[in-house]
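Okay, handing you the structure first.
Just one protein chain is left out here, and the rest sit where they should.
Labels A, B and C are assigned to the chains in the order they are written; within every chain, residues are numbered from 1.
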Amino acid sequence: MHIGMVGLGRMGGNMAERLRAAGIDVTGYDANPENSEVASLAELVAALPQPRRVIWVMVPAGAPTAAVLTELEGLLDDGDVVVEGGNSHFEDDRTNADSLAAKGIGYVDVGVSGGIWGRENGYGLMAGGAQDDIELLMPVFDALRPEGPRNEGFVHAGPVGAGHYSKMVHNGIEYGLMQAYAEGYQLLEARDDLIPDVGAVFGAWRRGTVVRSWLLDLMVRAVEEDPGLDDISGWVDDSGEGRWTINEAIENAVPVPVISAALFARFASRQPNSPAMRAVAALRQQFGGHAVKAAETETPAAE
Amino acid sequence: MHIGMVGLGRMGGNMAERLRAAGIDVTGYDANPENSEVASLAELVAALPQPRRVIWVMVPAGAPTAAVLTELEGLLDDGDVVVEGGNSHFEDDRTNADSLAAKGIGYVDVGVSGGIWGRENGYGLMAGGAQDDIELLMPVFDALRPEGPRNEGFVHAGPVGAGHYSKMVHNGIEYGLMQAYAEGYQLLEARDDLIPDVGAVFGAWRRGTVVRSWLLDLMVRAVEEDPGLDDISGWVDDSGEGRWTINEAIENAVPVPVISAALFARFASRQPNSPAMRAVAALRQQFGGHAVKAAETETPAAE
Amino acid sequence: MHIGMVGLGRMGGNMAERLRAAGIDVTGYDANPENSEVASLAELVAALPQPRRVIWVMVPAGAPTAAVLTELEGLLDDGDVVVEGGNSHFEDDRTNADSLAAKGIGYVDVGVSGGIWGRENGYGLMAGGAQDDIELLMPVFDALRPEGPRNEGFVHAGPVGAGHYSKMVHNGIEYGLMQAYAEGYQLLEARDDLIPDVGAVFGAWRRGTVVRSWLLDLMVRAVEEDPGLDDISGWVDDSGEGRWTINEAIENAVPVPVISAALFARFASRQPNSPAMRAVAALRQQFGGHAVKAAETETPAAE
Partner (left out) sequence: MHIGMVGLGRMGGNMAERLRAAGIDVTGYDANPENSEVASLAELVAALPQPRRVIWVMVPAGAPTAAVLTELEGLLDDGDVVVEGGNSHFEDDRTNADSLAAKGIGYVDVGVSGGIWGRENGYGLMAGGAQDDIELLMPVFDALRPEGPRNEGFVHAGPVGAGHYSKMVHNGIEYGLMQAYAEGYQLLEARDDLIPDVGAVFGAWRRGTVVRSWLLDLMVRAVEEDPGLDDISGWVDDSGEGRWTINEAIENAVPVPVISAALFARFASRQPNSPAMRAVAALRQQFGGHAVKAAETETPAAE
């Protein structure tokens, strides 16, 4: 099999390597000419065998993906298939698919999980699309996913959009999991009189416990590399998929107190002197008096 | 009527003034000789008319309150009444009352709300104790509480402990209210393209709206004094009663997502580089690769 | 002054009455002929004095509002003004305004607070729009808003959209306030050994306390009418504005743990046997064994 890969960054580049290692030919295009194997998308398309050319798009969500899809729509033909493997919103998938369908071009959305470890371990894959497009792509999926039973690392989750919807929910869960471990980390650290080595406790949770997981393994690894996590800042970014998860939860009246708490903790981590907390401080000052700390011999003004 | 007041700080001092303005004699004792009208608790007790001496204790919760109560137990007699008007935990009230009861001394716990405004506006009062002790104290309560119907600013909430329990819940609610306004404040401020004057919007909520309240009035006052709240830090302290509220909620299996969120927001405001958020950042780095920001032309490593 | 009012339901009808009581002529149209004073929007428009006809639209957000605006666009002319007083999303206001502006028709969005009490007490008003449109409408605003200083019950919050944005945030805050009082209510009720009369405690918070507010007054009223709140179900609906508040918070990276917790509590109140909690129960069963309650003499399987 021979496919095209658009976007040879950390994800696309690694995926291309894993595909080739599995015997799949990949021609790669990147907007940066230094990384690209062909000069243009047109050249990429021209390099692929017909019929049923397959192009896997792995560029940032939003405008970059939209630009690539628009250009591909002009270059591809009936029976070809575009795979959107980036982080598009699942509702954009429907729009994308409809647009390409007018020319008979298939569209499959794939949520890809695994980060930088995927090249070696394989990627968790969640796909949405038509059955025959999925079947055409199965050798590609089998090469990318981890070894083991197919249904433990790949799912044809449903129609177009189901892949990215599943990935969005996956990431929402992930936010909650990370924050749960992080709260536990701080709780252990807060009692260094009892727990002299937080990393050793996390390390001992790797086997037999209820909380064992891959994220736990990574946590142990992080603490081994940097005990105390002193070299890292508590400023935490967020990608769009956590936000989309909350929006979608609200749309469907699904209570998501944990996932939202995890997202808001990230927001708050980037606002050390937030307007909201200044407002709370201002209110306390208004009713409690201007002195911030009361002397030992008097009762602080009651709240 | 003539009572003793122990603790002449911001709360006790103001309360003594309000009592005197209402025609109640107050002899005041403070650990700080410069503020005290008598040299010792013994002198204070000796200055009060018998029978049924009344001593209102208004010192910081914990050890200071315990020390005063222990000393008073040795000085007072059958029929006298001690009022604990500070912020004791409601479970300590039961212990205090039992100890004093052995000598026939009454004990009334009173939650006092109103902050520095109470001297002029009157204090909201929640009392716990025996009916006859409450009746003895009623002239004092009537002098301290705001004008208007008695049951709108005073309640005999129940037996010993009920006053401080009510005050604890009052403060828990207060945490939630303050955080709700604060989140709204930040939401308005975040869209300064639409809302050029956040204070004007808060100001307009004072009449007719569902959110009008005394805290809202204070919010307007705070923004009038310091538009943008630039002179105040977003570091927010917490007193014990918010914490007790959560502990008590957990004891009774009462879900308190709002009150706890408000408390945790305060905790987080004091931890700009928290261990938990460093743990989240470390996890993201572990699975997503070491680069924190991905270039425009590549897909960030999927979470 | 003489204006048209479209929508004579609980809000629009009451507002028309308050306006008339203040000396403003109102011609009212309602889709229900039994409530309507004119047979059509065209008749309504024809009944108003020129130039600068004013039509206040007070119909449900979404399709009903859109239909009315579209029809009015065909009926009105340069210099006329449409007021959207319903619950439109603030982003729709911009679209509405642009569409009407093509014909020179002004557009003002007004967030209206106060519920059924507004007819008597006046409505809290937050307006967005152009300065000259606001000035034209000022007699209407002054009639609708509560007595007292104008800036305590009315605000020209900013350009088109600012009125509904302010109202959206107002409602988000309101969700948080209500949930805070509700958690306090349950905390008091949980300790009926200490607090025999929850309503009495709430009642005593009306004067002097930090938590006094109009919502508190309503809470007291509710408990007076139905002690124990036995006649009401704990199933709580939500209107769109709470949801929009969270979405907008996420858009602007504003942490809103309290407002979201309040919204999710409402969602959960409508899901007594939720899929999420069945999933938690299923997990507990998986690792802890099938028996749900362990006997006294054995340790439950550790979590």
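In this text, contacts are C-beta pairs under 8 Å (C-beta built on N, C-alpha and C of every residue); 3 or more make two chains touch, one makes a residue touch a chain.
Note that the structure is a prediction, hence the values are computed from the model and not measured.
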- What are the shown chains that the left-out chain touches? A, B, C
- Item | Touch criterion as defined above, residue of A:Gly153, A:Pro275 or A:Gly288 at the omitted chain | A:Gly153
- Query: Looking at C:Gly9, C:Gly79 or C:Pro139, which residue reaches the missing chain?
  - Reply: C:Gly9
- Message: One chain isn't shown here. Among C:Val54, C:Leu72 or C:Ala182, which residue touches it?
- Response: C:Ala182
- Task: Would you write out the residues of subunit C that touch the absent chain, in ascending order?
- Result: 7-13, 30-32, 35, 58-60, 64, 85-87, 111-117, 167, 171, 174, 178-179, 181-183, 185-186, 189-190, 215, 218-219, 221-223, 226, 229, 232-237, 239, 241, 257, 261, 265-266, 268-269, 271-289, 291-292, 294-303
- Where subunit A meets the left-out chain, the residues are 90, 113-115, 118, 121-126, 128, 145-148, 151-155, 157-159, 161-162, 165-166, 169-177, 179-181, 183-184, 186-188, 190-191, 194-196, 200-201, 203-216, 245, 248-249, 252, 254-259, 261-262, 264-265
- Message: Applying the definition given at the start, please give the residues of subunit B touching the unseen chain.
- Response: 210, 238, 243, 246-247, 250-251, 253-257, 260-261, 263-265, 267-268, 270-271, 274, 276, 287, 303
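Convention: only the chains that are shown with their structure count from here on.
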- Message: What's the contact topology between the chains, one of line, ring, star, complete, other?
- Response: complete
- Message: Centre to centre, using CA atoms, which chain is the farthest one from subunit B?
- Response: A
- Task: Averaging the CA atoms per chain, pick out the one whose centre lands closest to the mean of every protein CA shown.
- Result: C
- Query: If you list every residue number at the subunit B and subunit C contact, are more than half found on both copies (same) or fewer than half (different)?
  - Reply: same
- Distance between the centres, which are taken as Cα means, of subunit C and subunit A, whole angstrom: 36
- Message: Taking the mean of the C-alpha atoms as each chain's centre, how many Å separate subunit A from subunit B?
- Response: 44
- Message: Taking the mean of the C-alpha atoms as each chain's centre, how many Å separate subunit B from subunit C?
- Response: 31
- Task: Could you list the positions in subunit C whose residues touch two or more of the other chains?
- Result: 210, 254-257, 261, 264-265
